[in-house]
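The excerpt is restricted to a subset of chains, each kept in its original location.
First chain written, first letter: the chains are A, B and C, and each begins at residue 1.
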Amino acid sequence: MRDYVEIGIGREARKAYRLSDISLVPSRRTRSSGDVDTSWHIDAYTFDIPLVSHPTDALASPEFVIEMGRQGGLGVLNAEGILARHASAEDAVARVVGAGLSDGVLDTLNTPLAEFRRANRDTTKELQALHAAPLDHDLLAERIAQVRDSGVTVAVRVSPQNARELAPVVIKAGAEILFIQGTVISAEHVQRGGEPLDLKEFIGSLEVPVITGGVYDYTTAMHLMRSGAAGVIVGSGAVSGYPSVGVGVPMATAIADVAAARREYLDETGGRYVHVVADGEIHSSGDVAAAIACGADAVMLGRPLAQATEAAGRGSYWESAAAHPRYPRGSVEQVDVVAERIPLQQVLNGPASEPYGSTNLVGGLRRIMAKCGYTDTKSFQKVGLTVGR
Amino acid sequence: MRDYVEIGIGREARKAYRLSDISLVPSRRTRSSGDVDTSWHIDAYTFDIPLVSHPTDALASPEFVIEMGRQGGLGVLNAEGILARHASAEDAVARVVGAGLSDGVLDTLNTPLAEFRRANRDTTKELQALHAAPLDHDLLAERIAQVRDSGVTVAVRVSPQNARELAPVVIKAGAEILFIQGTVISAEHVQRGGEPLDLKEFIGSLEVPVITGGVYDYTTAMHLMRSGAAGVIVGSGAVSGYPSVGVGVPMATAIADVAAARREYLDETGGRYVHVVADGEIHSSGDVAAAIACGADAVMLGRPLAQATEAAGRGSYWESAAAHPRYPRGSVEQVDVVAERIPLQQVLNGPASEPYGSTNLVGGLRRIMAKCGYTDTKSFQKVGLTVGR
Amino acid sequence: MRDYVEIGIGREARKAYRLSDISLVPSRRTRSSGDVDTSWHIDAYTFDIPLVSHPTDALASPEFVIEMGRQGGLGVLNAEGILARHASAEDAVARVVGAGLSDGVLDTLNTPLAEFRRANRDTTKELQALHAAPLDHDLLAERIAQVRDSGVTVAVRVSPQNARELAPVVIKAGAEILFIQGTVISAEHVQRGGEPLDLKEFIGSLEVPVITGGVYDYTTAMHLMRSGAAGVIVGSGAVSGYPSVGVGVPMATAIADVAAARREYLDETGGRYVHVVADGEIHSSGDVAAAIACGADAVMLGRPLAQATEAAGRGSYWESAAAHPRYPRGSVEQVDVVAERIPLQQVLNGPASEPYGSTNLVGGLRRIMAKCGYTDTKSFQKVGLTVGR
């Protein structure tokens, strides 16, 4: 039975929980971190660590994506990002970071709010301008080939709107896993006078596994699974809270609901296991652990990786949605004001020399799993939970 | 069954929810923003967008009200505001904004609290002084005529106390919709030795539709509907939280309760649909969407519109109650310290170039409705809800 | 049925609510503020307004107490305060306010926290030193006589520890109502080897009505009522939250529980009505209204009155407990940094010219009661309540 409250006469709302509402209860056994196996796989591709990088331009240069793969994770290129629109993506990203700033540095902590907001508006306009440039299919293919040539697994994100046009391009260029990813996705997009994407038919026509989302509820997740998705993304990567659009379900509840759909679909199909990738509210090892504890097989994350020296944003971070032409969401944050820029390897596997839990993400996860008494992510999905008052 | 707690032995309180407690759950379908129809109507008047501007002097010059109408919304003139007391309302408003400030600028973000409060007290006194001037019926008629001449729908607000005196004046001058609006209104105002306003008789005697409120509960809303109101306002437009008077019901609950009264009254009358207008806790597109999701047909809002270049306050905002002669509530805020002043058209319909969700209010609403799978406000009132911990 | 949760295996806790958790629901009628009667009485003494001033030295000079009475409220002298220990209480209070400050001014808003705390420690030491001086019975009698000569009702506070010694002194000097008030009081104080105060016998031996507290629960309140108290104080006046001692019940619950004891005792005695005075969490008109709505007949308050020009603290406020010799609680706050010093008459009855709800406390209360549809405090104790999420 779900837990509902009546918010007003005849109008109910379901109680929902965030990852930060959750704590993990150690079991009667403890384990050693060294014995923890965090690996997972999609189709024939196996990954040592359950971390997928968000396809924002602030991270996803080919160099960054290659390093993610080398570290055992999965990096995702954005087929519709700056890197597919500007030959010199580095210069373009530098323009974003420097927009509106007298000396190229916006100290997010010590700038008056009004000035900070004015600078952010300029930055947003710069991002919008960069995204107004046309997509260059050759350039995109070149970026993908660069990753393919490195030997790591090649994952590319397209939007639902452009999936039909871009999927052939990116697969031909070498994409091995296709992400069809938007803020909110459904198996049935209805558009007056338009031709909806028949997701089932489309996925069936592709030769590569598809991971798609974001979704927030059991029913939509079931539809996407039945459409043939190899993985379903829960959430939309929102971390900054601007603006509070009020759409979506808090992550702990959303992940658990989609994991329930995975169980049901597994039973329905007699064994087809669709992976659940959580994308939102992930800031630290503890959040990664909480997401898995709620039922995720892996997590997609962005900002925690932005301190890596390999990240395209060179110390800045923004969500993909920050470049939306009419309704941008999320400002450009300068993460290196508070975090030290260090190699991605150290961000992921440590050792850490800061007390804030923002580095050694995988080491922290291993430690939490071990302390709670688990050595693999699948059984860790059953760890005891508490929620606060 | 309502959800009650016992706060102490023998004393119960109902659990109530704010709009910010609510999130919207996407359904299994998504739609296109372009297919969303946000129109609504009162009587014979149809509006493209479900936004009504609050009748504060900080917004409601005739010019602003005309532009609200041109953009598809509804602007409301305040028959008892500065514009009906001072021939040069512009100068008067300038005096409010500049009161107590050495150089006419009060940076609400970087001024020490003590100085800020002293300046606010001076501003409040200036507002009170401006409102102590007598109402000028000719001037009021002139303002109304200015709006009428523009061709947009003419809506004017009077207080319950002055409704009998002012309604003939404003209707004669051209008001097409009458707002009888106070902080808290009832169908039965009891005054010792006084002559109460018989709202039913009064509304029945008028030739224009009446929208009245604020109300907070089912029973009072039913009484107002039975008095013949075409629309009922839920809430009192409070945004700033000064002072926490503790009167009123959190908006998500209040809206849902009044929407239940609408359903009951519709059934009772065999088809008379009274519109529910939510006025409070509205800061962004997400809040507009949440208010409609709880049952509102339209929302009244103020501060989000104050960044419009057409707004009378020229970058400042205050609630109507800020001018109360004995018990003022709400300070004068300088919104242009944080928000860029832009044309009302852009505030309402974008495009936005800031990441805070304060512009493109209607675009944001369309996007939310579409992402949740709805194309009209009436069916959107049934979208799934969650409440946080 | 009370509302309990199990915090751990076999350990329960009752859910409890603060005044700030509560909102008041308007009823289907509204009233006029002018028709509201806020009077109440203790024994033969009637008061126009339900406000009693806290017996802190920061307020309670004879001059302040006399003005409270003239304004229709009840001021309480502290028989154990600075005014009973120092002939020149004004100089003593000035020493408190100036302690540790280079120029006698501590801007609580713009001083670095470390410096602020050092200054507070010096202030606390000064308070402790002033309270180390012996009580002077003649001086105390003189202070009481000053109030008596003014013609207002004379109320004096003694601690439970010193009640037996001081009660004869203060009653002989003219006290008409005796407050026996401590942080936590019971009808049965057990002390090893000591002689406990038999409250019932003691109250029975006095010729004046006794108001006593603080209490937090039904059972203790019943005991105090059966001891013959004319009034029971709920709470201990704590406003600042330093330190979070964790003793006591949140006020909305505590008031409602003690009001339930009042009803039970009224029934048990066939008509003896003991007054409930709420002392805690009161900052504004809204808080006064909420306390009455929960069941209080009157409220005791301190800090909101400290902006009065008649207040002894001359712009500063501290709780009585701030002078405790071994365990002081509550720092000295400079209220005039944020609030304008104005006559007590205006603090209580307005008009207000500030938007923060800190002045016109009684006007605000009348307004709230009228908007909710009530004209007397007794029936207002039944107003509908909501609690937030």
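Methods note: a residue touches a chain if its C-beta (ideal position, glycine included) is under 8 Å from a C-beta of that chain, and two chains touch if they have at least 3 such contacts.
A quick note: this is a predicted structure, and the numbers were derived from the prediction, not measured.
Taken over the full complex in this file rather than the chains on view, the one protein sequence occurs as 4 copies, with 3 of them shown.
Just so we're on the same page, only the chains that are shown with their structure count from here on.
The two copies, chain B and chain C, are related by a rotation of 90°, based on C-alpha atoms and rounded to the nearest 5.
Chain centres here are Cα means. That of chain A falls 55 Å from that of chain C.
Between chain A and chain B, the centres computed from C-alpha atoms are 39 Å apart.
For chain C, no residue reaches two or more other chains under the stated contact definition. Touching chain B in their complex are the following residues of chain C: 1-3, 15-17, 20-32, 34-35, 107, 109-110, 218, 252-257, 259-260, 263, 284-287, 289-290, 294-295, 337-340, 350-358, 360, 363-364, 367-368, 371-373, 384-389. Chain B meets chain C in the complex at residues 5-18, 21, 112-114, 117-118, 120-121, 124-125, 128, 183-192, 194, 215-217, 219-220, 223, 240, 242-250, 253, 322, 325-331, 387-388.
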